[in-house]
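For this view, one protein chain was removed and the others were kept in their places.
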Amino acid sequence: MIASAFKRAKTLPLSGKVGLTLVLFWLAVALFGPMLAPYPVGAFVAYDVFEGQSAAHWLGSDYLGRDVLSRLLSGARYTVGLAAAAAMLASATGTALALTAAVGGAKVEEPLSRFMDMLISIPSKIFSLVLVAAFGSSLPLLLLIAAITYVPGNYRIARALAVNLAQMDYVQVARARGEGRFHIAITEILPNMIHPLLADFGLRFVFIVLLLSGLSFLGLGVQPPDADLGSLVRENISGLGEGALAILAPAVAIATLTVGVNLLIDALPGRGKGR
Amino acid sequence: MAGASSQSGMKAALSLIGKRFASSLLTLLLVSVTIFVIAQLLPGDAAQEALGQSATAEQVAALRHEMGLDRPAYVRYASWLTGMVSGDPGQSMVANMPVAGVIAERLPNSLLLAALTALVAVPVALTIGIGSAMNRGGRIDRALNIATLSMVAVPEFLVATIAVLIFSVKLRWLPSIALASEEMGWGDYLRGVAMPILTLSVVVIAQMARMTRAAVIDQMDRPYVEMAVLKGVAPVQVVLKHIMPNAIAPIVNAMALSLSYLLGGAVIVETIFNYPGLASLMVNAVTSRDMPLLQACAMIFCAAYLLLMLIADVTAILANPRLRAQ
Partner (left out) sequence: MSPFSRRDLIGAGLGIGAGLLLPDGALAASRPRVGGRIRVASLSSSTADTLDPAKGALSTDYVRHYMFYSGLTVLDRQLIARPALAERMDSTDQIAWHVRLRKGVTFHDGADLTAADVVWSLLRHKDAATGSKMAQIAEQFAQVKATGRHELTIRLTGPNADLPTILAQSHFLILRAGTRDFRTANGTGPYMCAQFRPGVRTLARRNPNYWKPGKPYLDEIELIGIPDEVSRVNALLSGDVHLVIAVNPRSTKRIMASRGHALLETQSGLYTNLIMQQRQLPTGNPHFVAAMQYLIDRPLIKRALYRGYATIANDQPIPPFHPYYRADLPQRSLDLDKAKWHLQRAGLTGVRLPVYASPAADGSVDMASILQEYGSRVGLKLAVNRVPADGYWSTHWMKHPLGFGNTNPRPTADLLFSLFYKSDAAWNESGWKNPRFDRLLLEARGEADQARRKQLYGEMQGLVHDHCGVGIPVFISLIDGYDRRLKGLYPVSLGGLMGYQFAEHVWWEG
C-alpha cells in the first residue's frame, strides 16, 4: 500500500510534489516538533526581545525573549491539527447535508437551508467572541467554532453543485431506472462534485487557519504559553516595523502550510469516475 | 424562442423572490432567537457592564430596573419582537439613544466600504478565475494559483499592518486611519478607505477567483464544450456563451458568500483602520451586553446575507435554463 501511494506520488505534477512535500513536512513538524524544540515553549531564554538569528536561537527571540524556533515547533500542531480536523468536519457535514437536501425534496431542504442561512449570517468572529466569552476558551470549543463557522459555506456550494448535477441527464436516467435517492446521491452526484469540493476544502483549511489567527487578534484562541501559528504572528506584530524574524517565521510557516495543502489538492486527479 | 425563455426565466425568478420573502422572515426570526439565547449565556448584563468594576449591588439593581433587565427573558424578547415588527428596533441600553439612530450613523459606512470592495474585487476575481481556467495547467495558471493562494494565506491583520507601514508610515501616501467624517470630500474619503479596501479585497479575491476557476474547469471537460470547440467556436466565445451559463450557479454563490463577509467579517479591518462600521459596532454591543443593538446588527447582517443569496439564486436561474424547472 505504501508502495502504491509512493507510485501515485511520483505521477503527480511538479506543483503537486511540492505541495505533498510541504504537507508532509508540516505533518512531521506537528507530530514531532515539540520533541525537537531546543527550549521549553514558555522559557525566557534570550536576554533581549526580537533578537535576530544566532547560533543559540536559530530564528531569534520573540517579544518576551522566548525562543522563536521552539515556539514555532510547538505551535504548528495546533494549527495543523485544529485546521485539518475542523475543515474535514465542516466539509463532511456540509456536503452530507447538501446531498441530503438535494435529493430529499423540499421538506428536507427548507429547514436545512434556513438553519444554514441562520448560522452563516451571524458573523463568525462575533459568534466566536460570544461563545468564548460564554464557555471559556478550550481546544474542543475552538474546533467546534471553526467547524460550525464553515459548515454553511460548504453546504451552500455543495448544494449548488448537487442541485445542478441532479438536473443532469445521467442523473435523470438513473432516477428513471428506479435507483434509490441516496444511491444516486452517492454514486452519481458526489463523485462529480469532488473536484470543486476539494478546492473548497483547501480554501476552508486556509480560512480556518486564518480564523484562528483572527481570533487571536480578538484575544481568543489557544491557551498560553502555547500558541498556534496565527497567534505567533499576532503576538509579535509589534516587531514588524523592525522586520523581526519572530513575525516573519510564523507568517512564512502559515503561507507554506496553506499553499502546500492547496497545491497538493489541486494536483490530485480530481474528476471522479462514473459519468 | 429566446423571448419565451427569458419570460419563463422572469417568472421563475419572481416566484422565487416571493417564496424567499416568506422564508427570509423565518430565517430572521430564527437568527433573533439564536442571538437572544446565546447572548443570555454571556456572563454579566448591560447594567453590570455599564457600571463596571465599581458598582455596588444596589446600583446594579437600580440600573437593571431602569433598563428593564429585571423582567424575565421571554418577556424581554417578546417586547423586543413586537417593537421590531412595528418597525421600532428599540432603545440602545448603553448609548442612550434609539438603536435606529446608532445604526444610521454606521450602516452607510459599512455599505460603502463593502460596495467599493466588491467593485474592485469581483472583476479582478472573475478575470483571474476565468483567465487561469482557460490557461489550465499553463504557466499563467500556475503563477496565478500561487499568487491567490499566498494572498489568502496571510492573516488580514498582517496585510493591513504591512500596508500601513509601507503606504502611511514610510511613503506617507495614505492616511493610516480611515476616518469617515462629514466634512470630508470624496477624494479624502477614497484615500482613507484605500487600504481597508485593499485588505478586504486580498481576503475575498482569492476565494472568488479559485471557485470561479474550479467551476469553469468543471464545465470545460463536458461534451457540450468539446462539441463547441470542435465546431471551431473561439475560446473566449466558448467560455462566455457556453460555459458561463452552466458554471454561474456555483460562481455567484461563492461571490455572494464572499461579499457577505465584507459586512460582518470586516471587524479586524474596522479595528485596525479605526473605521466606524457595523461589525465593530456589533462587537461593542456584545461587550457592553447591549441586546437591542446586538439584535439590530444581527438582523442587518442576516438580511444582507439573504439578499445576496437571493441575488445569487436569481442570477443563476436567469442564466441557466435547466434550473428554471425547479
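So that you can tell them apart, the chains are marked A and B in the order they are listed, and the count of residues begins at 1 in each.
One rule holds for everything that comes next: contacts are C-beta pairs under 8 Å (C-beta built on N, C-alpha and C of every residue); 3 or more make two chains touch, one makes a residue touch a chain.
Predicted model, so just to flag it, every value in this text is computed and none were measured.
*Asks:* Out of A:L27, A:L64 or A:L112, which is the one that touches the chain we can't see?
*Replies:* A:L64
*Asks:* Looking beyond the chains shown, say which of B:A12, B:V102, B:A215 or B:I251 touches the absent one.
*Replies:* Considering the complete complex, B:V102 is the one touching the chain left out.
*Asks:* For the full complex, which residue in B:I17, B:V33, B:A143 or B:L179 touches the chain that was left out?
*Replies:* Missing-chain contact among the listed residues: B:L179.
*Asks:* In the complete complex, which positions of chain B touch the hidden chain?
*Replies:* Interface residues of chain B facing the absent chain: 42-44, 48-54, 56, 58-59, 62-63, 66, 92, 94-97, 102, 105, 161, 164-165, 168-169, 172, 175-177, 179, 181, 271-274, 276, 280-281, 284-288, 290, 293.
*Asks:* Spell out the interface residues on chain A facing the chain that's missing from view.
*Replies:* The missing chain touches chain A at positions 40, 42-44, 49-50, 63-65, 129, 132-133, 136-137, 218-220, 223-225, 237-242.
We adopt the following convention: only the chains that are shown with their structure count from here on.
*Asks:* Roughly how far is chain A from chain B, centre to centre by C-alpha average, rounded to an integer in Å?
*Replies:* 21
*Asks:* In the complex of these two chains, what residues of chain A are touching chain B?
*Replies:* Touch residues, chain A against chain B: 13, 15, 110, 113-115, 117-118, 120-126, 129-131, 133-135, 153, 156-157, 160-161, 163-164, 167, 195-196, 199-200, 203, 206-207, 209-210, 213-214, 217-218, 230, 233-234, 237, 240-241, 247, 251, 254-255, 257-259, 262-263, 266, 271.
*Asks:* Which chain B residues qualify as touching chain A in the complex?
*Replies:* Interface residues on chain B, with respect to chain A: 23, 26-27, 30-31, 34-35, 38-39, 41-43, 137, 142, 145-146, 149-150, 152-158, 161-162, 165, 169, 206-207, 210-211, 213-215, 217-218, 221, 246, 249-250, 253-254, 257, 260, 263-265, 267-268, 271, 279, 282-283, 286, 298, 301-302, 304-306, 309, 316, 320, 322-323, 325-326.
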